[in-house]
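Heads up: the structure comes next, in structure tokens.
Complex shown without one protein chain; remaining protein chains in place.
This part shows chain A:
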Amino acid sequence: MRAQRGNVQNASLGAHYVVNLPAPDDFAFWRERARSLIQCDVPPDRVSWIEPGGTGDLFAQEGPARRQKRLPTPGKDARPVRASKRFMKLARNAALHSDPERFSLLYRVLWRLQSNPRAMEDKADLDVRRIEELDKSVRRDSHKMHAFVRFREVESEDGAEHYVAWFEPDHHIVRANAGFFMRRFSNMNWSILTPRGCIHWDGETMRESGPAQRSDAPQGDPVEDLWKSYYASIFNPARLKVGAMLSEMPKKYWKNMPEAELIPDLIAGAQAREANMVETGALEFEDKPETLGAIGTAIEKCRKCPIGELHNQAVMGEGPRRASLMIVGEQPGDQEDQGGRPFIGPAGQLLDEYLTRTGIERSETYVTNAVKHFKYVQRGKRRIHQSPQAKEIDTCRWWLEAERDIVKPRLILALGASAARSLLGKTVSISKVRGEPIPLEGGTELWVTAHPSYLLRLDGEAQEKQAALFEADLAAVRERLAQQEA
């Protein structure tokens, strides 16, 4: 590279100097020549800077009589050239830009810095702004190189792993960024090929070579399929923001990124996928009904879960609209389904019995179920009760909450685990939570006890024990209601 070092020429007219740079990113060379020129008092409009392959300016091309003249050598007593730290920092980067004017701009600002050492601080100055812009776009280009280089594994002669990438930078940044990849992949053999020159690392030394073509780089890598799967899966079709993607990953980079070929399909599929998600999620509930009557009508048509598809009718809660106690059961049974009213079958009769015994007035109580339709399996002529699944309870919670919003009970008594899940959102053990109030949002108190049908299934000692517990729970609720009223 040193062999083709440029020289400084003195054009025939008005001592115009032309500096040929040996490489487009040779900042050190520019710095050396700029220092001498300033020490010789050569003003910015008398110097042209030409990079390899670049065209010279008018003065340099003009006339066959052009005389070669060496760069003036500064005298021994020439004053030292000074530049601010900020200038040095920006200039190193700006020199890598592909703008052919960059070296003239840097020289002009360096010239001005000699008379005004603080010139770089004037952010409103046009030259300062331009240097900042060049620096910024070079930094961006380098950053995108760090980000978007994609290595592909190739088998090398000795069987060792070798990774090769093809990248097309906008500016002369390849050599300046070799260090980043060396520090990151120091124990890997890799090459980065670009149309502006290539770099190669073998784990010990960095080697440079001339410009390459895309066809010199490997065409695929089996891991790319995994990567594409990852890219497609991590994308959330519910939030399409194509503009945000394009501003950070402009299309010009796409051709060298394996995952980018998925983008058009992902975008096209996104709206359809979201619609599908909403549908399968059965998320499309309308606004909550605001009267009990409206809930009653709406639940008849509810098919948010498969229970609604069975041959049954929805059973709405019943009781005063402003009841202070709400009792929630599991779901309508066979008789409730036929009668269209909650708690009228055997369990309902047992409940009534205990309510009377403990002095709770059913006519002053709002009685309803966690699940509004009867879930069963047909066995011959009989319909056998099936417990609703957690998901079905959670789905139906929407309706129970609508009822709660309207009735606004001070106290809710949940009968059994399904009712408790509907109110708490989690499955609890009855024996652990019974007998104690559980605060719900909005100041409502929840009490949990067994379902009366549980008592019907027991006999003997166990039945007596559970019946006593059930009665005690109801009595506690009555007590609490009386306390609240007082």
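One rule holds in what follows: a residue touches a chain if its C-beta (ideal position, glycine included) is under 8 Å from a C-beta of that chain, and two chains touch if they have at least 3 such contacts; residues count from 1.
As a convention for this text, contacts and distances are computed from a predicted model.
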| item | value |
| --- | --- |
| The complex's invisible chain, by UniProt name, from "ABC transporter", "ABC transport system permease protein", "ATP-binding cassette domain-containing protein" or "DNA modification/repair radical SAM protein" | "DNA modification/repair radical SAM protein" |
| Residue of A:W49, A:F87 or A:Y163 in touch with the missing chain, whole complex considered | A:Y163 |
| Touching residue (missing chain; options A:K304, A:R341, A:H385 or A:R478) | A:K304 |
| Absent-chain contact - pick from A:R397, A:R410 or A:R478 | A:R397 |
| Contact footprint on chain A, counting only the chain that is left out | 118, 121-126, 129, 143, 146-153, 161, 163, 165, 180, 182-188, 221, 223-227, 229-245, 248-249, 257, 259, 263, 266-267, 270, 274, 277-278, 280-285, 304, 389-391, 394-398, 401, 424-427, 441 |
